[in-house]
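Note that this complex is displayed minus one protein chain, with the remaining chains in position.
For subunit A:
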Amino acid sequence: MEGSSSSGSDLAFKSSQTIHTEHLKTVRAVAWSPAGKTLATASFDSNVGIWEQGRDNDADEDGGEDGEAGLGNGEWECIGTLEGHETECKSVAYSASGTLLASCSRDKSVWIWEVQPDAEFECMGVLLEHSQDVKCVAWHPQEEILASGSYDDTIKLYVDDPSDDWYCFTTLKGHDSTVWSLAWSPCGRYLASASDDKTLRIWAYVDISATAAENAGEKNNKVLQVKPPSTLTSGQGDGRWVQVSVVEDAERSLYSVSWGKGKSGGLGWVASVGGDGTLRVYDIQEDPSSVALKPKLITSIPDAHGVYDVNGVSWNPRRGFEDVLATVGDDGSVKIWRVDSGKC
(Lines give C-alpha, C1' and ligand atoms only; values in the text may rest on other atoms or scores of the structure.)
Protein backbone atom coordinates (compact mmCIF):
# COMPACT_ATOMS: atom_id res chain seq x y z
CA MET A 1 0.00 0.00 0.00
CA GLU A 2 1.48 3.30 -1.03
CA GLY A 3 1.50 5.95 1.64
CA SER A 4 1.58 9.61 0.92
CA SER A 5 1.54 12.85 2.77
CA SER A 6 -0.24 16.09 2.30
CA SER A 7 1.13 19.22 3.83
CA GLY A 8 1.94 22.78 3.14
CA SER A 9 5.40 22.59 4.61
CA ASP A 10 8.88 22.25 3.20
CA LEU A 11 9.08 18.66 4.42
CA ALA A 12 7.59 15.86 2.39
CA PHE A 13 7.18 12.31 3.52
CA LYS A 14 6.53 9.22 1.53
CA SER A 15 6.21 5.61 2.41
CA SER A 16 9.56 3.96 1.83
CA GLN A 17 9.01 0.30 2.40
CA THR A 18 6.72 -2.18 4.08
CA ILE A 19 8.24 -5.06 5.99
CA HIS A 20 5.90 -8.04 5.95
CA THR A 21 7.01 -9.49 9.23
CA GLU A 22 6.23 -13.07 10.06
CA HIS A 23 4.82 -12.07 13.41
CA LEU A 24 1.61 -13.97 14.07
CA LYS A 25 -0.11 -11.13 15.87
CA THR A 26 -0.04 -7.36 16.23
CA VAL A 27 3.35 -5.67 15.99
CA ARG A 28 3.10 -3.50 19.06
CA ALA A 29 6.35 -1.56 19.12
CA VAL A 30 9.44 -0.87 17.05
CA ALA A 31 12.88 0.43 17.93
CA TRP A 32 15.85 1.50 15.84
CA SER A 33 19.34 0.62 16.92
CA PRO A 34 21.47 3.74 17.58
CA ALA A 35 23.43 3.14 14.37
CA GLY A 36 20.15 3.18 12.49
CA LYS A 37 20.79 -0.04 10.60
CA THR A 38 18.79 -2.49 12.66
CA LEU A 39 15.13 -2.48 13.58
CA ALA A 40 13.61 -4.45 16.44
CA THR A 41 9.91 -5.32 16.51
CA ALA A 42 7.89 -6.32 19.58
CA SER A 43 4.80 -8.41 18.90
CA PHE A 44 1.72 -9.70 20.71
CA ASP A 45 2.88 -13.13 19.51
CA SER A 46 5.43 -12.80 22.38
CA ASN A 47 8.50 -12.57 20.15
CA VAL A 48 10.95 -9.83 19.28
CA GLY A 49 12.04 -9.67 15.64
CA ILE A 50 15.36 -8.22 14.54
CA TRP A 51 15.52 -6.82 11.00
CA GLU A 52 18.24 -5.55 8.76
CA GLN A 53 18.20 -4.34 5.24
CA GLY A 54 19.81 -6.52 2.65
CA ARG A 55 22.17 -5.16 0.02
CA ASP A 56 20.59 -2.81 -2.41
CA ASN A 57 20.70 -4.62 -5.74
CA ASP A 58 20.53 -1.37 -7.63
CA ALA A 59 23.19 0.41 -5.62
CA ASP A 60 25.76 2.32 -7.60
CA GLU A 61 29.17 3.22 -6.24
CA ASP A 62 27.78 6.19 -4.34
CA GLY A 63 25.05 4.26 -2.64
CA GLY A 64 24.96 3.10 0.95
CA GLU A 65 26.92 5.89 2.62
CA ASP A 66 26.20 6.09 6.32
CA GLY A 67 23.91 8.92 7.15
CA GLU A 68 23.48 9.91 3.54
CA ALA A 69 20.28 9.71 1.58
CA GLY A 70 18.58 7.48 4.13
CA LEU A 71 17.59 3.95 3.33
CA GLY A 72 18.45 2.07 0.21
CA ASN A 73 16.13 -0.21 -1.68
CA GLY A 74 17.27 -3.53 -0.31
CA GLU A 75 14.76 -5.94 1.14
CA TRP A 76 14.45 -6.11 4.90
CA GLU A 77 15.28 -9.52 6.30
CA CYS A 78 14.70 -11.10 9.65
CA ILE A 79 18.15 -11.75 11.09
CA GLY A 80 16.91 -12.97 14.45
CA THR A 81 13.93 -13.81 16.61
CA LEU A 82 14.17 -13.44 20.37
CA GLU A 83 11.91 -15.93 22.07
CA GLY A 84 11.23 -16.24 25.72
CA HIS A 85 8.28 -14.13 26.74
CA GLU A 86 5.17 -16.12 27.58
CA THR A 87 2.62 -13.54 26.54
CA GLU A 88 2.37 -10.36 24.47
CA CYS A 89 5.54 -8.34 24.11
CA LYS A 90 4.73 -4.65 24.65
CA SER A 91 7.94 -2.70 24.12
CA VAL A 92 11.52 -3.06 22.96
CA ALA A 93 14.48 -0.67 23.21
CA TYR A 94 18.18 -0.48 22.41
CA SER A 95 20.63 0.97 24.93
CA ALA A 96 22.51 4.14 23.99
CA SER A 97 25.55 2.16 22.86
CA GLY A 98 23.47 -0.33 20.94
CA THR A 99 25.04 -3.30 22.69
CA LEU A 100 22.00 -4.11 24.80
CA LEU A 101 18.37 -4.68 23.93
CA ALA A 102 15.51 -4.78 26.44
CA SER A 103 12.03 -6.20 25.98
CA CYS A 104 9.00 -6.46 28.25
CA SER A 105 5.70 -8.28 28.34
CA ARG A 106 2.35 -8.98 29.95
CA ASP A 107 4.15 -11.91 31.56
CA LYS A 108 5.49 -9.29 34.06
CA SER A 109 9.07 -9.74 32.97
CA VAL A 110 11.78 -7.57 31.48
CA TRP A 111 14.42 -9.37 29.41
CA ILE A 112 17.85 -7.95 28.70
CA TRP A 113 19.80 -9.21 25.71
CA GLU A 114 23.36 -8.54 24.63
CA VAL A 115 23.76 -7.80 20.95
CA GLN A 116 26.69 -9.83 19.65
CA PRO A 117 28.36 -10.08 16.24
CA ASP A 118 26.74 -12.14 13.53
CA ALA A 119 23.25 -11.41 14.75
CA GLU A 120 23.70 -13.45 17.91
CA PHE A 121 21.81 -12.40 21.00
CA GLU A 122 22.62 -13.59 24.48
CA CYS A 123 20.13 -13.28 27.27
CA MET A 124 21.79 -11.37 30.12
CA GLY A 125 18.85 -11.34 32.49
CA VAL A 126 15.18 -12.03 33.05
CA LEU A 127 13.85 -9.59 35.60
CA LEU A 128 10.64 -10.52 37.38
CA GLU A 129 10.27 -7.52 39.64
CA HIS A 130 6.90 -6.13 38.57
CA SER A 131 3.69 -7.68 39.88
CA GLN A 132 1.79 -7.03 36.65
CA ASP A 133 2.25 -6.49 32.90
CA VAL A 134 5.24 -4.39 31.93
CA LYS A 135 4.12 -1.83 29.38
CA CYS A 136 7.33 -0.07 28.39
CA VAL A 137 11.10 -0.01 28.72
CA ALA A 138 13.43 2.94 28.24
CA TRP A 139 17.22 3.10 28.41
CA HIS A 140 19.10 6.00 29.96
CA PRO A 141 20.69 8.16 27.24
CA GLN A 142 24.23 7.63 28.53
CA GLU A 143 24.42 4.99 31.25
CA GLU A 144 23.47 1.34 30.98
CA ILE A 145 20.47 1.89 33.23
CA LEU A 146 17.04 0.67 32.23
CA ALA A 147 13.64 1.98 33.29
CA SER A 148 10.40 -0.01 33.03
CA GLY A 149 6.78 1.09 33.44
CA SER A 150 4.01 -1.27 34.49
CA TYR A 151 0.32 -2.05 34.91
CA ASP A 152 1.24 -2.31 38.61
CA ASP A 153 1.48 1.52 38.65
CA THR A 154 5.21 1.61 39.36
CA ILE A 155 8.41 2.41 37.53
CA LYS A 156 11.52 0.35 38.18
CA LEU A 157 15.15 1.08 37.42
CA TYR A 158 17.67 -1.66 36.73
CA VAL A 159 21.42 -1.86 36.41
CA ASP A 160 24.01 -4.53 35.88
CA ASP A 161 25.78 -5.36 39.11
CA PRO A 162 29.55 -5.75 38.71
CA SER A 163 29.21 -9.38 39.75
CA ASP A 164 27.24 -9.70 36.51
CA ASP A 165 23.61 -9.87 37.48
CA TRP A 166 21.00 -7.36 36.46
CA TYR A 167 18.84 -6.17 39.33
CA CYS A 168 16.25 -3.57 40.22
CA PHE A 169 17.84 -0.85 42.35
CA THR A 170 14.87 1.42 42.85
CA THR A 171 11.09 1.56 42.44
CA LEU A 172 9.32 4.85 41.74
CA LYS A 173 5.84 4.97 43.23
CA GLY A 174 3.35 7.76 42.84
CA HIS A 175 1.19 7.05 39.84
CA ASP A 176 -2.33 5.89 40.67
CA SER A 177 -2.66 3.65 37.66
CA THR A 178 -0.77 1.94 34.83
CA VAL A 179 2.42 3.60 33.62
CA TRP A 180 2.16 3.47 29.83
CA SER A 181 5.28 5.26 28.68
CA LEU A 182 8.67 6.57 29.82
CA ALA A 183 11.14 9.08 28.44
CA TRP A 184 14.51 10.16 29.81
CA SER A 185 15.57 13.79 29.42
CA PRO A 186 18.38 14.26 26.87
CA CYS A 187 20.73 15.28 29.70
CA GLY A 188 19.87 12.04 31.50
CA ARG A 189 19.03 13.59 34.87
CA TYR A 190 15.26 13.32 34.64
CA LEU A 191 12.72 10.66 33.76
CA ALA A 192 9.24 11.50 32.49
CA SER A 193 6.34 9.06 32.80
CA ALA A 194 2.86 9.04 31.28
CA SER A 195 0.03 7.15 32.95
CA ASP A 196 -3.52 5.90 32.80
CA ASP A 197 -4.06 8.15 35.82
CA LYS A 198 -4.00 11.05 33.31
CA THR A 199 -0.86 12.58 34.74
CA LEU A 200 2.56 13.23 33.34
CA ARG A 201 5.19 13.00 36.08
CA ILE A 202 8.86 13.81 36.15
CA TRP A 203 11.32 12.08 38.48
CA ALA A 204 14.88 12.93 39.45
CA TYR A 205 17.65 11.64 41.66
CA VAL A 206 18.28 14.34 44.24
CA ASP A 207 20.63 14.88 47.11
CA ILE A 208 18.89 13.67 50.28
CA SER A 209 19.46 16.98 51.91
CA ALA A 210 17.54 18.75 49.13
CA THR A 211 14.09 18.55 50.72
CA ALA A 212 15.28 19.55 54.15
CA ALA A 213 17.19 22.45 52.66
CA GLU A 214 14.12 23.65 50.79
CA ASN A 215 11.97 23.39 53.88
CA ALA A 216 14.55 25.46 55.71
CA GLY A 217 14.25 28.12 53.03
CA GLU A 218 17.63 27.52 51.45
CA LYS A 219 17.85 28.08 47.75
CA ASN A 220 19.28 24.92 46.33
CA ASN A 221 19.02 22.72 43.32
CA LYS A 222 20.53 19.43 44.18
CA VAL A 223 19.62 17.19 41.29
CA LEU A 224 22.34 14.61 40.89
CA GLN A 225 23.66 12.80 37.88
CA VAL A 226 22.06 9.42 37.39
CA LYS A 227 24.76 6.80 37.71
CA PRO A 228 24.86 3.09 38.43
CA PRO A 229 24.72 2.72 42.23
CA SER A 230 27.98 0.77 42.37
CA THR A 231 29.90 3.65 40.82
CA LEU A 232 28.85 6.17 43.44
CA THR A 233 31.48 6.83 46.01
CA SER A 234 30.78 8.11 49.48
CA GLY A 235 32.15 11.49 48.42
CA GLN A 236 29.29 11.96 45.99
CA GLY A 237 26.64 12.11 48.67
CA ASP A 238 23.50 10.12 49.16
CA GLY A 239 20.62 10.63 46.86
CA ARG A 240 17.10 9.47 46.52
CA TRP A 241 14.57 9.40 43.75
CA VAL A 242 11.76 11.91 44.05
CA GLN A 243 8.91 13.13 41.95
CA VAL A 244 9.76 16.68 40.86
CA SER A 245 6.68 17.45 38.81
CA VAL A 246 3.08 16.35 38.23
CA VAL A 247 1.16 17.67 35.24
CA GLU A 248 -2.60 17.16 35.31
CA ASP A 249 -3.78 18.63 32.01
CA ALA A 250 -5.02 15.47 30.30
CA GLU A 251 -8.65 14.41 30.45
CA ARG A 252 -8.11 10.73 29.69
CA SER A 253 -5.25 8.23 29.89
CA LEU A 254 -1.88 9.37 28.60
CA TYR A 255 -0.41 6.72 26.32
CA SER A 256 2.92 8.13 25.26
CA VAL A 257 5.59 10.65 26.24
CA SER A 258 8.72 11.76 24.40
CA TRP A 259 11.48 14.13 25.54
CA GLY A 260 13.50 15.99 22.96
CA LYS A 261 16.12 18.74 23.00
CA GLY A 262 13.64 21.31 21.72
CA LYS A 263 14.64 24.75 20.56
CA SER A 264 14.38 26.71 23.80
CA GLY A 265 17.45 25.39 25.53
CA GLY A 266 17.05 24.30 29.12
CA LEU A 267 16.04 20.71 29.65
CA GLY A 268 14.16 20.47 26.36
CA TRP A 269 10.59 19.79 25.30
CA VAL A 270 8.27 17.04 26.52
CA ALA A 271 5.42 15.91 24.27
CA SER A 272 2.49 13.83 25.58
CA VAL A 273 -0.53 12.24 23.93
CA GLY A 274 -3.41 10.02 24.95
CA GLY A 275 -7.09 9.17 24.96
CA ASP A 276 -8.33 12.76 25.03
CA GLY A 277 -6.83 13.19 21.56
CA THR A 278 -4.76 16.25 22.44
CA LEU A 279 -1.07 16.67 21.62
CA ARG A 280 0.63 18.75 24.34
CA VAL A 281 4.17 20.09 24.27
CA TYR A 282 5.85 21.44 27.40
CA ASP A 283 9.00 23.49 27.73
CA ILE A 284 11.09 22.36 30.70
CA GLN A 285 13.51 24.72 32.40
CA GLU A 286 15.45 24.11 35.58
CA ASP A 287 14.93 26.30 38.59
CA PRO A 288 18.22 26.98 40.34
CA SER A 289 16.43 27.44 43.65
CA SER A 290 14.42 24.24 43.69
CA VAL A 291 14.46 20.67 42.47
CA ALA A 292 10.80 21.02 41.48
CA LEU A 293 10.09 21.55 37.80
CA LYS A 294 7.21 23.55 36.38
CA PRO A 295 6.63 22.40 32.81
CA LYS A 296 5.25 25.20 30.68
CA LEU A 297 2.65 24.26 28.09
CA ILE A 298 3.77 25.83 24.81
CA THR A 299 1.52 24.01 22.35
CA SER A 300 -1.77 22.19 22.72
CA ILE A 301 -3.38 20.62 19.66
CA PRO A 302 -6.82 19.18 20.40
CA ASP A 303 -8.13 16.42 18.14
CA ALA A 304 -4.67 15.83 16.72
CA HIS A 305 -6.07 12.69 15.08
CA GLY A 306 -9.70 13.80 14.95
CA VAL A 307 -11.96 11.87 17.31
CA TYR A 308 -9.41 9.10 17.74
CA ASP A 309 -7.01 8.29 20.55
CA VAL A 310 -3.43 9.31 19.98
CA ASN A 311 -1.26 6.35 20.95
CA GLY A 312 2.30 7.39 20.31
CA VAL A 313 4.52 10.45 20.05
CA SER A 314 8.19 10.72 19.20
CA TRP A 315 10.58 13.64 18.65
CA ASN A 316 12.81 13.70 15.62
CA PRO A 317 16.31 12.99 16.97
CA ARG A 318 18.04 14.60 14.04
CA ARG A 319 20.04 17.77 14.58
CA GLY A 320 18.27 20.78 13.13
CA PHE A 321 14.86 19.15 13.44
CA GLU A 322 14.31 19.48 17.18
CA ASP A 323 10.92 21.07 16.60
CA VAL A 324 9.59 18.14 14.56
CA LEU A 325 7.69 15.24 16.05
CA ALA A 326 5.49 12.39 14.89
CA THR A 327 2.23 11.09 16.34
CA VAL A 328 0.24 7.95 15.60
CA GLY A 329 -3.42 7.35 16.32
CA ASP A 330 -6.33 4.95 16.18
CA ASP A 331 -7.29 6.56 12.88
CA GLY A 332 -4.40 4.57 11.42
CA SER A 333 -2.42 7.60 10.38
CA VAL A 334 1.04 8.93 11.16
CA LYS A 335 1.22 12.70 11.46
CA ILE A 336 4.34 14.82 11.40
CA TRP A 337 4.19 18.12 13.26
CA ARG A 338 6.39 21.15 13.61
CA VAL A 339 6.03 23.01 16.85
CA ASP A 340 6.46 26.63 15.86
CA SER A 341 3.57 26.68 13.47
CA GLY A 342 1.42 24.23 15.42
CA LYS A 343 0.29 22.84 12.09
CA CYS A 344 0.53 19.31 10.85
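In this section, a contact is a pair of C-beta atoms (placed from the backbone, for glycine too) under 8 Å apart; a residue touches a chain by one contact, two chains touch by 3 or more; residues count from 1.
One rule holds for everything that comes next: contacts and distances are computed from a predicted model.
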| item | value |
| --- | --- |
| Chain excluded from display, named as in UniProt, from "Cytochrome c oxidase subunit", "Spermatogenesis-defective protein 39 homolog", "SAC3/GANP domain protein" or "FAM96B protein" | "FAM96B protein" |
| Per the touch definition above, residue among A:Thr81, A:Ser97, A:Gln142 or A:Ser177 touching the missing chain | A:Ser177 |
| Selected residue (touches chain absent from view) among A:Glu143, A:Asp196 or A:Glu286 | A:Asp196 |
| Contacting the left-out chain in the complete assembly, out of A:His85, A:Lys108, A:Lys135 or A:Lys261 | A:Lys135 |
| Touching residue (missing chain; options A:His85, A:Arg106, A:Lys261 or A:Arg280) | A:Arg106 |
| Chain not shown: contacting residue from A:Phe13, A:Trp51, A:Trp76 or A:Tyr308 | A:Tyr308 |
| Contact footprint on subunit A, counting only the chain that is left out | 25-26, 28, 44, 87-88, 90, 106, 133, 135, 151, 177-178, 196, 252, 275, 307-309, 330-331 |
